[in-house]
Each structure stands twice: as C-alpha cells, then as structure tokens.
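The complex is shown incomplete by one protein chain, all other protein chains being positioned as in the whole.
Right after this comes chain A.
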Amino acid sequence: MNLNFLDFEQPIADLEAKIEELRLVGNDSDVNLSDEISRLQEKSYKLTEQIFSNLSSWQVSQLSRHPMRPYTLDYINLMFDDFDELHGDRHFADDAAIVGGMARLEGRPVMVIGHQKGRDVKEKVRRNFGMPRPEGYRKALRLMEMAERFKMPILTFIDTPGAYPGIDAEERGQSEAIAFNLAVMSRLKTPIIATVIGEGGSGGALAIGVCDELMMLQYSTYSVISPEGCASILWKSATKAPEAAEAMGLTAGRLKELGLVDTLVPEPLGGAHRNPEQMVASLRTALLQALNKLDKKDTDALLERRYQRLMSYSSLQELG
C-alpha cells in the first residue's frame, strides 16, 4: 500500500513497512506473528498521534497539498446525492479547474461549487492544477446567481494554489473576474458557506470564498500568497518557505484564533486522505449545523451580517 508519506511522516512509514513485511512472513510460515503485528500497529498509531499533535505550519502546508488528499469531486460524490454538474460561463469556455452544479444534501437542493485539481498527470493538466482562468470564476458566478434565483444555499469548496497567471487569463480579465465575484457574492440573497478543504491560495481562493460561514479543515491552509512566493519575495529565497508559512499564520488553528475563520473541522488521524469517509462524515455534520444556523436568519439580517463580518476583518487602530 503506497500512502505517499511526507518527509516528516517517515518514522511512521518505516513502521508500516515493517508491519507489512511481518504480515508477508506470517502468511508464508507457521510462526504466529499476530501479537508482534498488533504491538507494532499500536506503536504506529501512537507515533502518528505524537507527530500530528505538533505539526509546524509548513508541515500543515504540505498536508494541505498532499497528492492523495480528497478533492472537491471526492466530497461531492461521497457527501451529496444526485449531483448534476453544470458547465460553462456562457461567454467563452468551460473551465475544468472549477466544478459546480446542483445536488442534494439530506434531500435538500443545494448549489455546490469548488476548485478541482487532477489526480494523474493528464487530469492535472486538464484541470490546470486547480488554477482557474476568468471563465472558471464567471461560471462559478453564473451558478451562484442561479442558486439565488432558485433559493438554494451555496456551498463552496476551496482548494487552489491561486488564480492562473497566464497571458490568456490576463487578456480575458482575470482581475475583473475575481473582483466581480467578490462584489456580487457580498449581496447574494442566499446563505453561502465556504470550506477550505486544501490550499486556500490568495485571490483565486477568495473569489469563491465570500461567505456567511467560513470553515477550514484542520490541515488546510488559507493565505494571501503561497509560502514559497512569500519567501522568495521577503526572504529572497523560496527555501525559506517554512519560515514564511510560520510568519503568515496560514493554518486553520491560527486563523481561528485571529477571528478570521469560524469553524475548524477536525480531520482523521494522519489527515483527511487516511480516512475520507470519516472526513466526509464530520464535514457533513459541520455543514448541516452551519446551514441550520443560517436558515434561521431572514435575508436582510443575513446580508447585513455578511457585510459587517467583512468590515470587521482588520488589524489597525484608530487614534483619538
């Protein structure tokens, strides 16, 4: 079993390899190794708990981009019923880096929209590594405005390194597409819940992230620039990314302390990819709770609250 262990998980990987080896030996001989195996499994569990109880911001950044981490379509397939994907921005193209459509959550119609990364090389390229072009954001907005008309709550899933920095994206107004989403989302008359499931990369993330309730999975990140980008600008070297990750405070825990995130959704031991079903179950519970809370507000109150929340995000003082 290849679980793609990260550097800092190497001690766990070594143990797991040993367990696997013993299993094979056990199968081939009469010696009963099951006691030894369960002892090692216990040890592996403890070791994982220990390593994951004290992760650095940089380690969390690596987890947030783990190649086996569940992506938007994984959540959609496991959590929702009856998903119909809708395509295209009606102006230029269908951007595969953002997916969206109608689905049911516990029977209730909802609009689901999220960044989508690819699993294998071919799909990674097709989905442009989860980096949308303007048509992706315009598709997202089209679906959100439809959700408003048909009174569906909007659930967005954020997982992008950022909006695509390419010539074509600039020509078609990448900045305008993002800005327009921010403006319109601030007033859509339907509840919006945004969840960062992996990488929350800058404006390209925020462009589907203006919301009434912001949730982050435990090992996801949200920041104004990638740790590597920040490091290469401020430290003059991308190798300082660990320091940059720490300085920016991009983890769910830190952002919750700062009041920028509402809910932290705990992940299974070792991260969402170790147990996607369990991850989906806790995220579903959190989403339903948030929806329940927002359902109780009338539209005017909902919009005023959304606006005032945005206005409250500040790090400043006012001299008397």
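A few notes on this one:
Criterion: a residue touches a chain if its C-beta (ideal position, glycine included) is under 8 Å from a C-beta of that chain, and two chains touch if they have at least 3 such contacts; residues count from 1.
Simple rule for what comes next: contacts and distances are computed from a predicted model.
Remark: of the listed names "Hydrogenase maturation nickel metallochaperone HypA", "RNA-binding protein KhpB", "Na+/proline symporter" or "Acetyl-coenzyme A carboxylase carboxyl transferase subunit beta", the one matching the undisplayed chain in UniProt is "Acetyl-coenzyme A carboxylase carboxyl transferase subunit beta". Across A:L250, A:A272 or A:A286, the single residue that touches the chain missing here is A:L250. If you put the hidden chain back, the residue from A:A97, A:I193 or A:C230 that touches it is A:C230. The residue from A:M79, A:I113, A:A163 or A:A272 that touches the chain not shown here is A:A163.
Across the entire complex, the residue among A:Q174, A:T195 or A:S220 in touch with the chain not shown is A:Q174.
Of A:K46, A:R90 or A:R187, it is A:R187 that touches the chain left out of the display. Touching residues on chain A toward the chain that is not drawn are 163-167, 169-176, 178-180, 182-184, 186-187, 202-203, 206-207, 209-210, 222-225, 230, 233-236, 243-244, 247-250, 255, 258, 260, 306-307, 310-311, 313-320.
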